[in-house]
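The complex appears here without one of its protein chains, the remainder shown in place.
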Amino acid sequence: MSVANGKVSQLAAELSRRLATDKRYKILEAVMRRYDYRSHGLIEVLHAAQDSFGYLDEPTLYHIAAKLHLPLSKVLGVATFYNYFTLKPQGKHTCVVCLGTACYIKGGDRIVEAVQQRYHVKPGATTPDGELSLLIVRCVGSCSAAPVALFDGVLGTHLDADTALQRVAAMLREGLPEQSNGKTPVQEVER
Amino acid sequence: MARTLTINGQMVSARDEDTILRAAQDAGIHIPVLCHLDGLSDVGACRFCLVEVAGSNRLLPACTTRIQEGMVVQTDTEQLRNYRRHLIELLFAERNHVCAVCVANGNCEMQSLAIQLGMTHSRYDYMFPSLGVDLSHERFGLDHNRCIMCTRCVRACDEIEGAHTLDVFGRGAKARIVTDLGMPWGESPTCTSCGKCVMACPTGALFKQGSTVAEMTRDRSKLNFLKTAREERKWIV
Amino acid sequence: MSKKLRLATVWLGGCSGCHMSFLDLDEWLFDLAAAVEVVYSPIADVKTFPNNVDVTLIEGAVANEEHVELVRTIRRNSRMVVSFGDCAVSGNVTAMRNPLDANSAEVVLDRAYKDAALLRPQVPHDNGIVPPLVARVMPVHALIPVDLFIPGCPPPAPRIRAVLQALIEGQTPEMIGAAMLKFG
Partner (left out) sequence: MNPDELNRIAQAEQAALSRHEHAINVCVGIACHSGGSEQIRKALEAEVKSAGLQGKCLVRGVGCPGLCAEGPLVSVEPLHRSPPQELLYRKVTPADAPALVRSVVREEPLEQLRIDANQPFFTRQLKIVLENCGHMDPERIEDYIARGGYQALIKVLTEMTPQEVIDALSRSGLRGRGGAGFPTGLKWATVAKATPGRYPTYVPPDIQSQKFVICNGDEGDPGAFMDRSVMEGDPHRVLEGMAIAGYAVGARQGFIYVRAEYALAVKRLRTAIRQAQRIGLLGKNIAGTSFTFDVDIRLGAGAFVCGEETALIASIEGGRGLPRPRPPYPAESGLWGCPTLINNVETLANVPPIITKGADWFASIGTEKSKGTKVFALTGQVKRSGLIEVPMGITLREIVFEIGGGVPEGRQFKAVQTGGPSGGCIPADYLDMPVDYESLAKVGSIMGSGGLIVMDDTTDMVEVARFFMDFCMEESCGKCIPCRAGTAQMHHILTKIQQGKATARDLRLLEELSNVVKHTSLCGLGQSAPNPVISTLRYFRHEYERKLVPELERV
């Protein structure tokens, strides 16, 4: 059990360091309080955490489990069930290509291929320098503008491989996106 | 309240709250199961216990479907036998089930089910996923190659032991049994090392370390005993 | 029975345990010899797989390119093809290398010829030295249609006898119950 305690005390130590220094945990606390620390608020709380931190790591999951009185494995199970949540930090910029049906039959896969080849990054992965993540989604509901992709959360429509590569290049040139974590369109939501 | 229904042409009497499975078992009618274990809640996941119910256009899982007065049930038709054969073949092809080198050989519910269902081979291509084995726990091991995701261990850990160390990570074909935040089992802060998950496992996925094929027996009825004892307070009265 | 059953047994990627179990039939082998003509077998000195075979028992999984060619010849030349034992039926232990790398056998060749070598570690890739391994070990029916499956690692002798007895008598063996079907 000494090993076990080691792991948990590591997590606890990291967490208390963060709680003292990182204001974003206060926002998370407010969301948890809104759900009265009830277990059915778990998904909303995970959304809030991912919006704040960009991804869900072990100390954060550990914190949420403790606060909502949930088993660790349950929190991990929920966080990994839904595609929207990620346990790994994303790149500074994201290119999210839609492969819904309309985009697929209009050549969305060629956009993925082009970005993959130019930046040597597989779908779902981030470039080694941490600059660019290439992600795939199933339909963002903008089918009549197919094929589409989201560049740092901004929708690009009627794309082809060339225009998509131009958008990626522009995005990387422009430095940090406006939104602090700029991962996903949900960032627009006021909470 | 007692109800009467017909299973495979046989008149069967059952209690109002009984499931089709319970009613059949009480009447000595065998229905194949895999994710069901007496003492644990039912999830209707493995689909082996699907039965035909007159008046329903869908097949219904016997483990979760409550009986109704006058219900007419068929448990062993040509169609059901065919579907079950496919299901067991899918299961064998999904991960790396090698009975010859498995500690549960001869004491495996999946292996027995294959025999029962007359499986001579799997028509499906084997998927050969690359999966790990967790031997970090001092007494038990978890071999993902042999896991069929029935979640009996998850339910035993949660419902009987109350530790909820185990749950399911990810989803679909990529789902795996996981301990806590994904740390090695041996480092789990919540596991009580009670071994109920091992008792619950139908295959060789969860096992006692160091045991040979002959030694690897499980007393699965213990779980039901605990559940009954607790719910009915057997030790108080 | 007008003429003897032309029987072939083949040993592909496996441990030969199925053939050993076959030999465990002891004195029944004399009865068998009276009823069948063994036209091809790992212990018979026959170089090419013959024509007009009635029944071929295949032990082992398809693990290299020679096996691929052989099973195709077997299918062309046999009336009935039987997957004999777990390796032929499911890949079994022979296929346990597949999860290491789904697309190549290099990983096992490296392990055998490089990691474990004391002198001159080198994979014998040159033509004619060893048959190239296929990327993925396959059960026989993944490559050709198979008529009958005898599971077991190895199949117990009585199971083998029950199958052969039925075949000699022109019957289809009844593969039912633990005595005939248990894997492992």
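Just so it is clear, A, B and C label the chains in written order, and each chain counts residues from 1 on its own.
Keep in mind that, in the parts below, a residue touches a chain if its C-beta (ideal position, glycine included) is under 8 Å from a C-beta of that chain, and two chains touch if they have at least 3 such contacts.
Computed from a predicted structure; not experimentally measured.
Trainee: By the document's own contact criterion, which visible chains does the hidden chain reach in the full complex?
Mentor: Taken over the complete structure, the missing chain's partners among displayed chains are A, B, C.
Trainee: Which candidate, A:Leu87, A:Ala145 or A:Ala161, sits in contact with the chain we can't see?
Mentor: A:Ala145
Trainee: Just to verify: which one of B:Ile31, B:Ile115, B:Val168 or B:Leu223 makes contact with the chain not shown?
Mentor: B:Val168
Trainee: Just checking the interface: what residues of chain A touch the absent partner chain?
Mentor: With respect to the unshown chain, the touching residues of chain A are 38-44, 46-47, 74, 77-78, 81-85, 99-106, 137-146, 154-157, 184-190.
Trainee: Which chain B residues would touch the chain omitted from the figure, given the whole complex?
Mentor: Answer for chain B: residues 43-47, 50, 58-61, 64-66, 82-83, 86-87, 90-91, 93-94, 123-125, 127, 148-149, 168, 170-175 touch the chain left out.
Trainee: For chain C, enumerate the residues touching the unshown chain of the complex.
Mentor: 72, 75-76, 143-145
Here, only the chains that are shown with their structure count from here on.
Trainee: Which label fits the chain touch graph of this model best, line, ring, star, complete or other?
Mentor: Basically the chains just string along in a line.
Trainee: Would you mind pulling out the distance in Å between where the CA atoms of chain A average out and where those of chain C do?
Mentor: 51
Trainee: Distance from the CA centroid of chain A to that of chain B, rounded to the nearest Å?
Mentor: It comes to 35 Å between the two C-alpha centres.
Trainee: When the centre of a chain is set as the mean of its C-alpha atoms, what distance in Å lies between chain B and chain C?
Mentor: 34
Trainee: In chain B, which residues are in touch with two or more of the other chains?
Mentor: Chain B, residues with two or more chain partners: not present.
Trainee: Please output the residue numbers of chain A that touch at least 2 other chains, ranges allowed.
Mentor: none
Trainee: Flag every residue of chain B that touches chain A in the complex, lowest number first.
Mentor: Touching chain A: residues 158, 163-171, 178-183, 186-191 of chain B.
Trainee: Which positions of chain B touch chain C when the two form their complex?
Mentor: 92, 96, 98-102, 105-106, 111-112, 114-115, 118-123, 125-126, 128-131, 145
Trainee: Can you check the complex and tell me which residues of chain C touch chain B?
Mentor: 83, 86, 89-93, 95-96, 98-100, 102, 136, 139, 141-142, 146, 148-149, 151, 153, 175-178, 181-184
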